[in-house]
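Quick one: the structure is below, questions incoming.
Just one protein chain is left out here, and the rest sit where they should.
Then we have chain A:
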Amino acid sequence: MSGAMFGGDEVGALVLDIGSATTRFGFAGEDTPKSVFPSVVGLAPSHHAASQDSVPMDTSDRDLPSGTAGGAARRSRKSYVGTTTLAVVRSNVDLAGVMQNGLVEDWERFELLADYGFATGLRVDAAQHPLLMIEPSWNPRESREHMTELFFEKYNVPAFYLARSAVASAFANGRPTGLVLDIGASLSSAVPVVDGFVMPKSIMTSSVGGDFLLSQCAQYLEKNQIVIRPSYMVASKQAVALNAAPKWTPRTFAEPISDSFHRYSKQLVLQDFVHSVLFCSGRTFDRDSVANLPAASFEFPDGLNISLGADRYRLAETLFDPETHADATAPAVSVSSRASSASAMDATSDGTKDPAGGLAAPKPIGLHRLATAAINSCDVDVRPSIGSSVIVVGGGSLVRGLPERLDAELRMALPAISKLKTVASGLSVERMFSSWIGGSILASLGSFQQMWMSKQEYEESGKAYIEKKCV
């Protein structure tokens, strides 16, 4: 099977990395995860809840999910997981993510995601494969123990390992010491790693990330009277000139479409918009200097064409200077970032602190300031070595021009670090999947086999033993 890419040993281990936007699941030793799907689970209302809310009863049972077998008896609600399953138009299905502030919050949906991953994503029997799971760098003890218990008890895995996301990313970049700046969907984090250990007190998080950009773009489009009509709404469309009113015919539905499904579909359009249009300018944004830079055009699903000049740079600038350029009233658009991020802009708690402390919703902090704050909160002796390896990872880092701009900003912000260096893999998959790839290599090593927490160790020592096995 696998192994060919890295020449790894045959151990048949699986690597699971659940992010706030996507879940990455695959075989250890392969170079990319075999199965990547949204960390979003749709739940039909339970019959009990449905009658209370007086929603129509005849909607939920027809479209049966194929992949989500093995549900516990307590779960009577229909669930929907997976890219294609979620794309089917359904009324009355509540879509939501599993993470909040970078930690697993909704364990019911977490299990449904894992069910789907084993049964449909990889089509494997969990009991036959050791599982290495990438965990958030600030995953607290209770959550680690819960994961350990869940995978040993419910999925019956023969061996388990928890790897800190930032450490796996740093190692995959050949740097046991460095700052891992992970620009994720629901939040960005700056995690100092020294000799392979996370410095928990110096972790900084910011709400500036992929979802933040999406809501800024949504707000921008709304202000320009552009209505996003996701492709599910469009039955047909005609080509129109730039900025002309779109000519399209709507699809009609017998039943009302649930709000979360509409938001999810809109989010996909916005993601496309971010990736095809936005661009980080090389230095601090200034409308006059970007006026002569190339514009970019974008076509919406309903056929509307627009062209963006300075605004494509200004929208990207919100990543670095949210105070000046971001619109604080932008609504949350991502269904995977849960309720709290809607109010992230006006969070009053100290969002820069370690989220393990109190799960405070992070505040929007520019990416270079986030990195600078994390480096400066470390011991003065290790700052030079951390600053000489600022490792940029995460799907949010794929906005064009971002690593170059970050490097320029950090050089200005940290003049004392003479060897400051920003590292961003040129391959976008290596940036998006850096921690998964690190885990994949590690779990495929023959020598790593002694490091797993085995089922026997779990039975003898209990879930708390994970703290000793996976420091």
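Note that a residue touches a chain if its C-beta (ideal position, glycine included) is under 8 Å from a C-beta of that chain, and two chains touch if they have at least 3 such contacts; residues count from 1.
We take it that contacts and distances are computed from a predicted model.
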Absent chain [UniProt protein name; select from "DNA-directed RNA polymerase III subunit RPC3", "CTLH domain-containing protein", "Protein rogdi homolog" or "Actin-depolymerizing factor ADF6"]: "Actin-depolymerizing factor ADF6"
Residue among A:Val40, A:Val98, A:Ala168 or A:Met432 that touches the chain left out of view: A:Ala168
Selected residue (touches chain absent from view) among A:Met233, A:Val392 or A:Val423: A:Val423
Among A:Ala44, A:Ala190 or A:Cys470, the residue in touch with the chain that has been omitted: A:Cys470
On chain A, residues whose C-beta touches the chain left out of the figure: 6-8, 31, 163-164, 167-168, 170-178, 195-196, 384-385, 388-389, 419, 421, 423, 430, 437-438, 441-442, 445-451, 470-471
